[in-house]
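With one protein chain removed, the remaining protein chains of the complex are shown where they sit.
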Amino acid sequence: MPGLQDVTRGRLLYGGDYNPEQWPPHVWTEDVRLMRDAGVNLVTVGVFAWAALQPAPDRFTFDWLDTVLGLLHDGGIGVALATPTASPPPWLGHHHPDTLPQGPDGIRRLYGSRNQYCPCAPAYRRAALAISSLLAARYAHHPALRLWHIGNEYGTTCHCGHCAERFRGWLRDRYGDLDGLNTAWGTAVWSQRYGDWAEVLPPRRVQYVINPLQDLDYQRFCDAMLLECFTAERDAVRAVNPAVPVTTNFMDTYRHTDGWRWAAAEDLVSLDTYPDPNDPGAAVRAAMSKDIMRSLGGGRPWLLAEQSPGAASWRPVATPLRPGLHRLWSMQAVARGADGVLHFQWRASRQGAERWHGAMVPHAGPDSRVFRGVCALGRELAGLSDVVGAAVPADVALVLDWDAWRAVELDHQPHFAFRYVDRLLDYYAPLWRDNVTCDFAPAGGPFDGYRLVVVPNLYQVSAADAARVTDYVAGGGTLVVGPFSGVTDRDERVHTGGWPGPWQELLGVRVEEHWPLPDGSPLDIASPLLGDFTATRWAEWTVARGAETVAAVRGGPLHDRPMVLRNCFRAGTAWYVATLPEPDALRRLLRQVCAEAGVTPVLPDLPPDVEAVRRGDLVFLLHHDTGRVEIRREEAP
Amino acid sequence: MPGLQDVTRGRLLYGGDYNPEQWPPHVWTEDVRLMRDAGVNLVTVGVFAWAALQPAPDRFTFDWLDTVLGLLHDGGIGVALATPTASPPPWLGHHHPDTLPQGPDGIRRLYGSRNQYCPCAPAYRRAALAISSLLAARYAHHPALRLWHIGNEYGTTCHCGHCAERFRGWLRDRYGDLDGLNTAWGTAVWSQRYGDWAEVLPPRRVQYVINPLQDLDYQRFCDAMLLECFTAERDAVRAVNPAVPVTTNFMDTYRHTDGWRWAAAEDLVSLDTYPDPNDPGAAVRAAMSKDIMRSLGGGRPWLLAEQSPGAASWRPVATPLRPGLHRLWSMQAVARGADGVLHFQWRASRQGAERWHGAMVPHAGPDSRVFRGVCALGRELAGLSDVVGAAVPADVALVLDWDAWRAVELDHQPHFAFRYVDRLLDYYAPLWRDNVTCDFAPAGGPFDGYRLVVVPNLYQVSAADAARVTDYVAGGGTLVVGPFSGVTDRDERVHTGGWPGPWQELLGVRVEEHWPLPDGSPLDIASPLLGDFTATRWAEWTVARGAETVAAVRGGPLHDRPMVLRNCFRAGTAWYVATLPEPDALRRLLRQVCAEAGVTPVLPDLPPDVEAVRRGDLVFLLHHDTGRVEIRREEAP
Partner (left out) sequence: MPGLQDVTRGRLLYGGDYNPEQWPPHVWTEDVRLMRDAGVNLVTVGVFAWAALQPAPDRFTFDWLDTVLGLLHDGGIGVALATPTASPPPWLGHHHPDTLPQGPDGIRRLYGSRNQYCPCAPAYRRAALAISSLLAARYAHHPALRLWHIGNEYGTTCHCGHCAERFRGWLRDRYGDLDGLNTAWGTAVWSQRYGDWAEVLPPRRVQYVINPLQDLDYQRFCDAMLLECFTAERDAVRAVNPAVPVTTNFMDTYRHTDGWRWAAAEDLVSLDTYPDPNDPGAAVRAAMSKDIMRSLGGGRPWLLAEQSPGAASWRPVATPLRPGLHRLWSMQAVARGADGVLHFQWRASRQGAERWHGAMVPHAGPDSRVFRGVCALGRELAGLSDVVGAAVPADVALVLDWDAWRAVELDHQPHFAFRYVDRLLDYYAPLWRDNVTCDFAPAGGPFDGYRLVVVPNLYQVSAADAARVTDYVAGGGTLVVGPFSGVTDRDERVHTGGWPGPWQELLGVRVEEHWPLPDGSPLDIASPLLGDFTATRWAEWTVARGAETVAAVRGGPLHDRPMVLRNCFRAGTAWYVATLPEPDALRRLLRQVCAEAGVTPVLPDLPPDVEAVRRGDLVFLLHHDTGRVEIRREEAP
């Protein structure tokens, strides 16, 4: 099976999206020259070129692409060729209005923007497969071709009749018959029982709260339909030349596509990431995204497919990256396993909705701060070939689960602002600040080789997944579980008899009630081990059943309820955290856990804001503040 | 006519909604056992059971309900049987899409949630009447049956063609002909004159503000249609066994259904109430709701039909009730006239949109804080049979008027945030804090026997209602009228010549202009009698015409305008308050008024946060804070 190594061929990749169809041919020549100046060796071509390649249903214009690919190849620049199916031309929507997606309100979304397709519409599927197949037939053996880039940032949803029809089929596959569906969806509640498959619909506009599993299943279904779209195009290009690897570009922490399933369907993992330079948490969020990408690929190198050297135009306040930040964040990607740093895009578009998006060649032209920085970074990356293919070691795994994410964010959960990604960051951030490198793992593992497994939040848990976590602790592992976990099964049926459902014995605790807290009413928590602290937004009515109380509430209705518990379970140790402690307290807790589990940082005692990551034989030291720090390497005694 | 006494039979009712269709039969047996442990003697069955009873248009399955009613009866537990018409099965919407309600945007609301019916759709009306009649035919003489519970929390609105047709008929009945409609709606404004009945429509999506009386009349019409739905089902069940009383469950201060009209149509009044444990004003709001229920029933006992012993799942932050709060609020209901305390629901649903709603048997099961509290309360209520049927005496009546409420909250009123329920609370809360028990009364009275009548706000007033209030004062009564009152007639036509329209002589004041105030600009008001105070959001350009000025503005454009006036009118006294004083000032004012009118508290000089209510021979003392207070009964000297 081909992989990123077939693209890198020993060199870090550097480049960006290239949209020559927006420019006259004389610019193409200048582009290749400037790319060479900048050290570019891979560009992504054709992402939005469908209308340029097929201006009418029965007319094709590949000649310009022939020319461009030839110029690039002559310049020594490799190509990631895209199937252009993320943005159909207006003619598709005009001739096949049923390819235009409908909102839950039944209103169709028109062309004039992008992404206006229903993933279930047969006419869309046919047209997308046709253009992809033609591209494959023409270019799959082109010498410039290094990589197939399928679609773009998959994520479109639709609620139309085509979707309803496919949804019924998907449900039939999942639940067998209507009785199965009625049982799973709990339609005995609110008189929702279905008597005929024809009655079953996507969630559309309703009077009040929608059935939660109908909502969740539709999210799962939409994901599956997009994956079908991807797979069909992947197969079409692979069929012509199986040696060329295939990818599609993921977005930062994106709920709609299940990373584990998608990563399994592609040859290498790619990420589009746009940290906000105005967000003080940008570095840690970016680090987490990057660790997730590495983990989705099973530890193999991944590709940074898009970032901006300037502004991200969709931000309400689109501040550009300050000098140095583009280099810093690029290096963070390489440190955390990326074997390539690409951008959206090569040359800033003069027109269209993204005309204010940063680019390697900005509107001001090559004589600019930005382009000079791009060239400097290109030179620097060219000197880092040693890390190509190298691994990033980690002793800690955080559990990441898309279904539990979607479920915990359904409507009418006990706290409307309980957000899954915040929960991940609660635990990832203190570990990152202490330079403890983390992988991510699915809810069912495997967890072999990790000294510590952290489950920041796992609202839905199946018996099988629960058992694997239990086995991990039983075998000597250390586990930390965060609040509102083990609450429902995969059909969103509440575990009765107390929570965290199947983990009560493992954790030595029984939760009787969830206790969301209004803003402005922090809990006061006492802990001899961790020091006293406060917690907000969430608590639980816990009853210790064998676990040792590490921290308990002081005062108020939850007085004396344990909020942090430690339980010795067979050969291992399991912690339960029933609330959302203030960040410093959670950091102290995780330091304690790491110390007990034998987890150590990449380098100890670094100044604040210095990130350290080991990759292969190198340790990357990344300073996220703008002042100067000095770090001395101590000689071994 | 049957009433609540036919349900209580001398004992306070205790129980909740019971949805056995969500559980396998073996749970039913456990349920009856647990109900007996808890002292439950009434459960509401079948509220959302339509699909369980009629899984297809032509198929009926009553056997499970036969079994359940038998089990309950054998266990000595009475049944409030519901007509299940609040939530039609999917087949109704599927076969009759015209039963699905349309928003003002014309978009239909689908099944998958609940309440998806158009109250005017003939197919819905037929189906609802059919299932209700079948239930009546089968169970109206069942020995377990104590009460009919029609529908659930009526409140659905629709804007479809069926509604348009019925709306025209309703308007024709009200206004006679098109000239009458054009005159009433003031269609000379903005060129809205109707020349043909076919042109007349519900308020739908428009470019700018809708005609205010079109909006208000549509609210009145929707209320009337829902009442028709209720009445049809009531008549169907009453026809089979007139001895069984009929009710439907109201919601806390709900604008869409006119409590006075609805209460007149049922045998007893029921309330669903969900105070927010995070709201510092929860106790006073709850007390007001309960006093309203007692008043709607003319002082007779009423039924607390739904509350939660835990969380209310639809709250953004669904905090459960702290220990003791469930008991406290239940006792408040009994103190204020309830002869029963029911809950939504008996056993927590494992599935569906309300799986996080509190229940008497929570997810954790009977071994839980909540269920133990439920059992303790059951025992306590069983010991309170003395109050069953007893009255709650009150010397004060507050005027409550649904039409004025709707009108004062129409679009483009002078202050967008002038809310009717806030105005009621302005006056109710200080009286509650001083333990002065209040009834509520319609705008036209009767006011016989009250020492004090308070009109917190009455934007719309008819000549007839105005005259009754005037007569009350003329006959020696004391009256307080709040701001923005007496402004329009019942057709929303502004009273000209100054306000409060027909009450200028009664109150001895003429208001020339309303003077809404922006936030952050309080009025400074001087009053030798009440002490100086501030007021916010609302003032008026008043001119005293005979009344004595009790408080007047100091500084600013309204300098010297009277804000509180007292007028001797024949044998009585009438106060006018033209602004929204700070709460303590209004409390001082009402103490003054009560003292002059001879109104006294239930008990004087109680500590703060202690509520005292007399019911029959008992005085209930309810402490709303969590600390301890000691109250000693003084011996009569």
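Observations
As written, the chains take the letters A and B, and residue 1 is the first residue of each chain.
Just so we're on the same page, a contact is a pair of C-beta atoms (placed from the backbone, for glycine too) under 8 Å apart; a residue touches a chain by one contact, two chains touch by 3 or more.
The structure presented is a predicted model; accordingly, all values stated were derived computationally and were not measured.
Per the touch definition above, the residue from A:Gly151, A:Gly297, A:Pro362 or A:Pro456 contacting the chain not shown is A:Pro362. Per the touch definition above, the residue from B:Thr157, B:Asn211 or B:Gln332 contacting the chain not shown is B:Asn211.
Screening A:Ala52, A:Cys229, A:Val509 or A:Ala535 against the full complex identifies A:Ala52 as the residue touching the chain left out. The missing chain, though absent from the display, is touched by one residue of B:His415, B:Arg433, B:Arg554 or B:Arg587; that residue is B:His415.
Although one chain is hidden here, its contacts on chain A can still be listed: residues 19, 21-22, 48-52, 55-56, 84, 87-91, 94, 101, 103, 105, 107-116, 156, 278, 310-311, 313-314, 316-320, 322-323, 348-356, 362-365, 368-370, 626.
Of the residues in chain B, those that touch the hidden partner chain are 105-106, 185-196, 198-199, 201, 203-214, 411-417, 492-498, 510-519, 521, 541, 556-557.
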